[in-house]
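All remarks here apply to the structure that follows.
FYI, not all chains are in this one, though none of them got moved.
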Amino acid sequence: MADPKILETFPNPAPHRDYVIEHSHHEFTSMCPITGHPDFATIKVRFVPEKTCVELKSLKLYFHAFRNAGIFFEAVTNKICDDIGNTLQPRELTIIADWKGRGGITSIVTATWSPKKAKKRG
Amino acid sequence: MADPKILETFPNPAPHRDYVIEHSHHEFTSMCPITGHPDFATIKVRFVPEKTCVELKSLKLYFHAFRNAGIFFEAVTNKICDDIGNTLQPRELTIIADWKGRGGITSIVTATWSPKKAKKRG
Amino acid sequence: MADPKILETFPNPAPHRDYVIEHSHHEFTSMCPITGHPDFATIKVRFVPEKTCVELKSLKLYFHAFRNAGIFFEAVTNKICDDIGNTLQPRELTIIADWKGRGGITSIVTATWSPKKAKKRG
């Protein structure tokens, strides 16, 4: 399973400004934990940086680490949301996972990270 | 006619967070109750889970159970909305049924489930 | 000219709920009252039903009845809006008529029916 420690960061070059960064990974793949069949998705990471941005190559390697993990659509989307939220501590963060179809059904899971809720749970 | 008991659920893996799940079934088919001609639709199920999510294979089988049912566009959309709403008791739920054309007319029916209204009717 | 009496209705199967029905007729044609040249449009009828829904075959025949009528874009859109509004008495109703081009110009006319304004004019 992907470890959030893979993610590397660099200092936000424009912390005086609220601006939006959206990285879309078009080649995400993991495994269905029940059938073992592969799942495929496009994962969007959309955030307003606070102190740090995410380094792109490390983001790619973090996503690659799910390749042979067995995990449900809903769980993987929430894990990515937690991992990136906790690493970057951004002003805002939304994860959109758009899954290719299984048996004629496609799925989109959208989760938003909140600094407050994250703290409350801790 | 499709029985909502076909639908199976599993525990929401992230109940601390409001997030959106959207399943789109691209191969829905039922029958016109008057002419007996087949109708075809894409059905979107968009919801914010509370305690449970819907298991995908059971959702597919639930949709397959309409294959030979004679039922109007407006009625089938509202039945799916009621069945999934009552089963999942989600925070929010919208059903969007996008029907292929009959005689040069295509139709989209959009219904939103409300916990309060559902109770009032009971 | 199309007579609104062609339109047939059936009881709304879910009057306890505000939901949206959108029928799109892709084969509307009428005539320019000045040049006699044919006009072509896609007509969208989007409404929230109150007591009745419109029966689809009668809607198609109502649209077919404009085939040889000479009438301007603006007038035909408003007539359809009045005819369907007065027949269904819906909670909300919008007509969107998207006309193919004449001389390099395409046109979209969008009209919304209002129960109150309809009464005031009567």
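Order as written gives the chain letters A, B and C; numbering starts at 1 within each chain.
Just so it is clear, a contact is a pair of C-beta atoms (placed from the backbone, for glycine too) under 8 Å apart; a residue touches a chain by one contact, two chains touch by 3 or more.
Remember, predicted model here, so these are calculated numbers, not experimental data.
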Identical protein chains in the complete assembly, only 3 of which are shown: 10
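Heads up, the rule we're going with is that only the chains that are shown with their structure count from here on.
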Degree value of the rotation bringing chain A onto chain C, based on Cα positions, nearest 5: 145
Between chain C and chain A, distance of the C-alpha-averaged centres to the nearest whole Å: 46
Chain A, residues touching no fewer than two other chains: none
In the complex with chain C, residue positions of chain B that touch it: 72-75, 77-78, 81, 101-112, 114, 117, 120-121
Residues of chain C touching chain B in the complex: 12-14, 16-27, 49, 53, 56-57, 59-60
